[in-house]
Every structure is written in C-alpha cells, then in structure tokens.
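To start, I am sharing the structure in question, which I have written as structure tokens.
One chain of protein is taken out of this complex; the other chains stay put.
In order of appearance the chains are A and B, and numbering begins at 1 in each one.
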Amino acid sequence: MKKLYSLPAAICVLLAVCGAWSAGAARREATAQPKPAPTSRMDGLAAWQQVYSVLTHPRCINCHTATNYPQQGDDRHRHFANVIRGQMGTGVPALRCITCHQSANADSTGVPGARGWHLAPLSMKWQDTSDKILSSSEVCTALTDRARNHGLDGPGLLKHHTEEPLVLWAFHPGRSIDGTMRTVPPLTHEEFVEATRKWVAAGMPCPQNK
Amino acid sequence: MTVTINPATTHQLSRRSFLRVSATAAGGLLVSLYLDLPLPAQEGAAPKAKAYPPDAFVHIKPDGKIVITVNRLEFGQGVQTSLPMVLADEMDADWSQVEGELAPAADVYKDPIFGIQMVGGSGSIAHSFQQYRELGARTRAMLVAAAAEQWKVAPEQCRTEASVVRGPGGKSAKYGELAEAAAKQPVPATVKVKDPAQFKLVGKNTRRLDSRPKCDGSLKFGLDLDLPGIKTAVVARPPVFGGRVKSIDDKAARALAGMQDVFEIPLAKGTGVAVVADKFWTAKQARDLLKVEWDLSSVEPADSGKLWTQYKELARTAGNVAVVRGDQKGLDAIPAANRIEAEFEFPYLAHTPMEPLNTTVRFDGDKAEVWAGSQFQTFDQMAVAQTLELKPDQVTFHTEYAGGGFGRRAVIDSHVQREAAAIAKKLRGTPVKLIWTREDDVQGGYYRPMFAHRVEIGIGADGTPAAWRHVIVGQSLVAGTPFAPMLIKNGVDSTATEGTADTAYNIPNFHVSAHHPTPNVPVLWWRSVGHTHNAFVMETLIDELAARAKMNPIAYRLKLLKPDAGKLRRSLALAAEKSIAWRGKLPKGHAWGVACHEAFGTGVACVTDVSIENGRPRIHRATIAVDCGLAVNPLTIEAQFQAGVAFGLSQLMAKGAITLKEGRVEQRNFDGYTPPYMVDAPVAVDVHIVPSTEAPTGCGEPPVPVISPAVVDALARLTGKHYRSLPLTAV
Partner (left out) sequence: MESYKLTVNGQTREVTADPGTPLLWVLREELQMTGTKYGCGIAACGACTVHLGGIATRSCVVPVSLVGTRPIVTIEAMANDPVGRVVQDTWVAQDVVQCGYCQSGQIMSAVALLKSTPKPTDTNIEESMGGNLCRCGTYVRIREAIKAASQKLK
C-alpha cells in the first residue's frame, strides 16, 4: 500500500492538531478561570513601538543624551547657557539643573519644572553623540538591560513610567519662553502606561532588526 | 598726528575759554573750566553755543575729601578712576581722599574736541587728558596762592604733596582748611603742568574707585533707580521697523492690578504703545495681554537673504571712491595663480549691553528731570527738551552708571529718551522709568550694519600685494544726521571704510570704494565701528598673502607696513617678543595666529594660541601688545584689553548674528543671539604696553578689531580653510 501523506505534511497535520488542541485547552482554561490571555510577542512588540515613540519624543529624549549636556526644544538643540551634566547628572555647583528648574512648571517665566529635575544617566542615553536617535532595537536593549537601567525589572519599569515625576512632566510640560505651549508625546500618560504594561506583560520583547 | 608732552608746559587760556570759580556755602572750592565751543554744524548754520551755568569739576570739602567730576559716562572703561587720577596728580591731592562722580549734562562738561558731552571714539583720555591736567594745575595754584597769602610768603616758596601745602619754616596747611580761601583767589590765566617725570599717580597701576559698590550690590545703575511715586513703562513696538499702530485692544491689559495707563506714542520711526504700571512685572504682563493691530503697509520688510543677494551683486561693481592711488589696470593683467579674489560676509550685530536700556523722566510742565546712563548727554538732553517742548536748560539730566554700552547708549536720534519723555509728558508730575526688556533690545534695531566685501588682490613677484581693489557694501551710520558733513566725503561714510581705506600697509595700487544701501533697519556704531569688519578682512587677507609667500606672518607684516607706522611696528615687535617663547613650543593640535590693527590712534598686535575643541575655537592664550602713547592707568589698560578681546569674540560666536526674515528679527534673547561666555573667551591674556611719552590715545575700542582675525588666522593654519563669512558657525 502507498503512503498517502509526506512527512512534512504529517508534521503540519500534527502541529495543527496540537495547535487546535492547545487553543482548545486555552479556551477550556478561559472558561474555567477568567485570566487575561498572555500578550503575544507581536502585540508586545507593537506596544513597544508605542513606548519607543514616547521615549524618543523631545520631551523625553532631551534629557536622555549621550553627551555631557541636555538638549531643549523640539529641534533638540543644545541647552543654552552651557549647562552641563556634572558628575551626578544634576549639573555643577553653581549651575545645577535646579538652579533654574523648580518642582513645578513656571509658566509665567517659561521654565519647565518637576521634582528632582536632572539628566538621565549616560547608561540611559537614547541618542548617540551626534544627536542621532538610537534605533528601536537599541533603545529597547538599553531599557531592558538591568546592568544599565539601575536594576529595574518589568514591574520596576512600569512603576517608573507610572510614577516618576520627570516622566509625568513630559505629558504636562508647560509653557515655553516664547509663550507657546510645549508639544507633548504622541500618547497620553495613561496610554503610555498601558503600552508599557502590555509590553511588560509580553515579556518585554525587543525588535530584532537594527 | 603725535603730540609730545613737553615738560613743564605752560598753557594759555584762549579768549574762548575761561574759568569760573566760586565758594560753596559749605566752605569748599568749586573750580570749573568753561569751554565755549561750537556744536557740529547742523544743516548749514552753526548754532550759537548756549550759556549754561558753570558746574563743578573739583569739590574740596572742609574734611579733606575731594570729589572730582568726570565729564563722561562710566560704563566699564574705568574713566571714573583715570580722569580723577590725572586731575589729582596735577593737584597733588591725597589719592585716598578722592572720589569720582559722574557729571550731569551741562555745557561745561562737553568733550573739548567734539564740542558735545559724550563718550565714544575711545576719546575719554585722549580728549580730556590735557583738560584735566590743567584743571588740576589751576586748582593747585589757587590753593598755593591762598597759603602763600596767609603766610605772607611767595608762592614759589611753597610746595604741595598729598593734599598739604608746605611753606618755609615748617608751615603747612591741609587742602580742606585752605579751600574757602582758595576760592577767593584770582584764577590764573596761565598754568604750568607737571613734568611727566613727576607724576605720582599717572602711569601707575591704580585700582578702580568704584569696585566695592559694584561688588556688594549697592551701586545703583539707571535700571535700579527708585523715586517716590515712580511708575514703570514698557513699549510695544511694531514687528517691522517703522510700522504704526492701527488699533489697540487693551481690555485684558488694563484689568491687571497696578496698571496705570495704555496709550500710543511716537517712536523714532512709526508709533508704538506705551504700557505704564506700578511695577515692571505688571507692565510686562500687561503688554503680553495687549492686542495691537499694526499698519505695516508703508514700511519695507528687510530680509537678510534678499539683502545678501543685493549686497553681493553691488560688491561686484565699484562704488563711491574712498581712496585711490596708483593704477588698477595692472590687476586684471595678473594671472589667476597670482590673484586672490575674496568675498566676505558680516551680519548685523546687536550690542546687548548687560544692563537693558532704560531712562527715567519726570515732567513738571515748566521743567523736567532725566536719569539715564547716557553716552550722548547733549543730544539726549536736547531730545527730551524737544519732546517736552522745553528748552534744554529746563531739563536737568543726571548721568547714571551704566551696565555697558559699546555704542548702544550713544544714539543720535535719542530714541530711548524720546520714548521716555513722550510717556512722561502724558503722566505729568509722575516720574516714569522706561525699560526695554532684553527681547526689546535684541529685536529693537540700531545694529552694527551687515557688510559685504569683495577684494581682488594681484600679488607681486615678491609676494606683497601689487594691486588691491576693494569694494565695501553696507549702510551708512550718519547719512542725514549732524555727523554727516564730518564723516561722509564723496558719498563714502568713513565709518564703513575705516581700517581699510586708511590702512597702514604699503599697497601701491589701491582702490577702495563703497556702496551704502538703505534697507529699513536702524543701524549704529558698535564698539570699534568700521574696524570690526575691515580689520577682519585686512588681517585675514594679509595672513593669507604671508602664507602664500611662505613668510612668517609677523615678518610679512613688518615688511609690508609703512615705515612710519610707528605704533603698529612697535606693538607688533613687542607682541612678537612676548610670545616667542610659547609660540615655539605649542602642543599638537594648536596653532598660533597674529593680527595687528590701529584704531582711534592706538596700535595693537595680538598673538593667539588656538586649538579646536568640540567644533569650536578654543583660545588658550592671547599675548597682546599695545601702543597707546602715555599709559595713564596701566591697570585699566590691561583690564580693557583682557576683557575687550572677549567682547570682540562676539563676532565669532556660532549664534552671533541678527537676521531678519520678512522684516522681522529672528532672534529674541540670549538663547538665539548668544554673546561669548567664559568658555568662548581666551583662558589667559597677557597685556604689554609699549613705553611711551606721546600723548595718550584710547583703549576702549582698540581691543576689538584684532582678536577675531588673530583667532581665525590660527584656525586657518589648523584646517587650511578660509573663514570669510561670520559668524563662525562651522570651524
């Protein structure tokens, strides 16, 4: 008697049966206990792209520089008055970040503010020394590298994105010295937190390509 | 022209000058020198000199304190110390008892050469040195006469030192004790000034008299003035120069607590809206809330891009001739390999003195009082009087200390004072302080004009320029003003060509011409005026020629300078000598550059040690030599040159340009128009003064022209590039 199926075909059938079986199992599980479906890698990557779009917006990336100075403005030019990073990212003795930046926006004078204004550490740079924004994969890798990100795990990152005053500031950045309101990232803070949550739930996947 | 000071020169009072002396009620002595000089010609007839009452130059108090009145604004240059030094030295005063004060506006304080009360042209010492010497000598003579009379001895038997007259037999009397009697003495018609060898103060490093109050916050600048009931005003000005108010919606503005009034006022050109309040912050906020519709229909919107196109085209044709010698025909015959054709661009520059512009005026109907840090008291006083329909002698004009000027406080149209007076007129009886915010200042015009140069040089066989054709394009500063007859010849404003037309280099076939376009941008002299761009062109091209001739740039200059360019030769030689040690051992990545230039009678040479850091020139050191004739206060001179070169580097700053787009100035504040900070200035500057007994010349502006070319000459050696377009955005 001749074989009716090739081996690969047989494997496909086997996988399909397994897939159907596991999907069925998941459905059985779902009906058994109301647990959310694990976020797929694909969804996680999509969520990451949303997170990345916020991180690389000027309100965030202006303080995530690779240089010894912050940037300002939507054109991300070097911050005026020669302000620099200093050893702790808080400036230098007579020219600290808090020399000008107070704990809240000063709309009457055009200076942004939030508690603890300072530069992100160099390990959290999201651009290179020529001000070129790093790729999605590079930023993702940096963000998830616990040696670089002050030991934050997924929940830690989510908490950071939810509560950190400087992160919150980016979404309510106040009025600029020319009288105009500063532009905000492409998501609201709530959307940003939700995207982070999704991404963390997916296991913080990073895109492979450069 | 050099004037050698002869020892013990006697000076005759001319019939047009005389001395008025009076005793003060408090027992002091007031001495004043009244010079009756005509004002510069205005539209034909020379006006009669006004007879203002004489004011004091020296006030000796009974307790021995001596207050010397300085006939110029003190705005950093140190004149409120150096002119009193001169007078105190001739007077043999105890320097520790001397204070300087700034003269109010009055005829007696007019600049002896220019005939108006002013500071500028680096002329404080140059023009008033002899004047203050004679004042001091006369004062001394009268004190001696008083003592001699009391002691019944001959004046020749008395000598003076440290505020004491000493007579024969051990007699002595302090100046403070003698003051009243001295005031009654006849004023000597002739006076002997000292042999310079006898100077006790002049020529010595003397610390400034105004340092302490400037360090403890107690010195009041014009902006700090407070008077009972004073109001503060800001003005909304049209976005394009010369525009007019069409309509004002001031409802929101007036609603702020502390608001006084909102009304239209005339500006130098066009109209604006004055906003008056109890406090500055209220006025500023109110102005932000103003909705003004502007009529811009009749004013030309200047545009930098369009102007460059126009200027560069004009530079390709000869303009009005500034100077011509020799024959230009040969230039066109010289092959390209032996020619340089260079085009240069210089943008508009703002002065941005640290203290924003301000003036306070109180109008009382039949008189007025003004407080301003003014470089141009005569003009400003007249302008206030005109605006208030008063005579100038009905306007009391106080000169306040100013936080810098650099020419911005010397404006022929006195526009700031006119605005303040117009506001004070409406607020009759109430003093009002007009403040220009920094934004108003950066955007308000009165810039160093933009300039385009086109230079064609035919190089001779020996590497020196055989022929030189030079066209300069840029606005005239003085056309249509009282200074025009003095400064415009053959259609050429010399403030545009100085530094090139009068070059000390020996260029046999030389043709310099100028075009003066008239875009709608108010312009003004900016510290060292035409030398700012002309020295840059000359000193970079000379350096290029030296490089092509494979000659040391210092040796090349010494070869090319005219033999009688004494000050330049001496300062260049001294700078070379003082820099040879470090020039010989520069680290890798460093290069040295040199520039020399004479301006306002002072010769300066500057050698710089430059490297490139983070894409910018890093100036590790500048060695400067200066020949300014007799150095009255070497400490002031050192300070002027150390600091003046930092000012001069404004021209190289990456964000050091004012640009206009469709009539609107694109920069707003120091974020967009950025002057040099500490990192942009030389780390160290050593200054060397050529010993001299010639008449003193100024040091206010001479530091500025040399530094930019000296730095760029070094950069050129590092990179091999030409830098002909300022500011330096890329190195």
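Just so it is clear, contacts are C-beta pairs under 8 Å (C-beta built on N, C-alpha and C of every residue); 3 or more make two chains touch, one makes a residue touch a chain.
Everything numeric in this text was worked out from a predicted model, so none of it was measured.
For the chain that's not shown, point to the residue among B:T464, B:Q642, B:S692 or B:S708 touching it.
B:Q642
Among B:G136, B:G243, B:P301 or B:P353, which one touches the chain that has been omitted from the display?
Only one listed residue reaches the unshown chain, and that is B:P353.
Please pick, from B:P676, B:P696, B:P709 or B:P727, the residue that touches the omitted chain in the full complex.
B:P676
Out of B:L223, B:A631 or B:L726, which is the one that touches the chain we can't see?
B:L223
Since one chain isn't shown, list which residues of chain A touch it in the complete complex.
Touching the missing chain: residues 80-84, 86, 92-96, 98-100, 102-104, 106-111, 113, 177.
Please identify, in ascending order, the residues of chain B that touch the omitted chain?
Residues touching the hidden chain, for chain B, are 74-78, 207-208, 210-212, 214-221, 223-224, 226, 257, 279-282, 285, 352-356, 401-404, 406, 437-439, 635, 639-640, 642-647, 649, 669-671, 675-679, 681-685.
In the analysis below, only the chains that are shown with their structure count from here on.
Report, in whole Å, the distance between the mean C-alpha point of chain A and the mean C-alpha point of chain B.
Once rounded, the distance between the two centres reads 55 Å.
Which bits of chain A are touching chain B when the two form their complex?
80-82, 108, 177-179
Where on chain B does chain A make contact in their complex?
Touch list, chain B to chain A: 285, 288, 668-671, 674, 677, 679.
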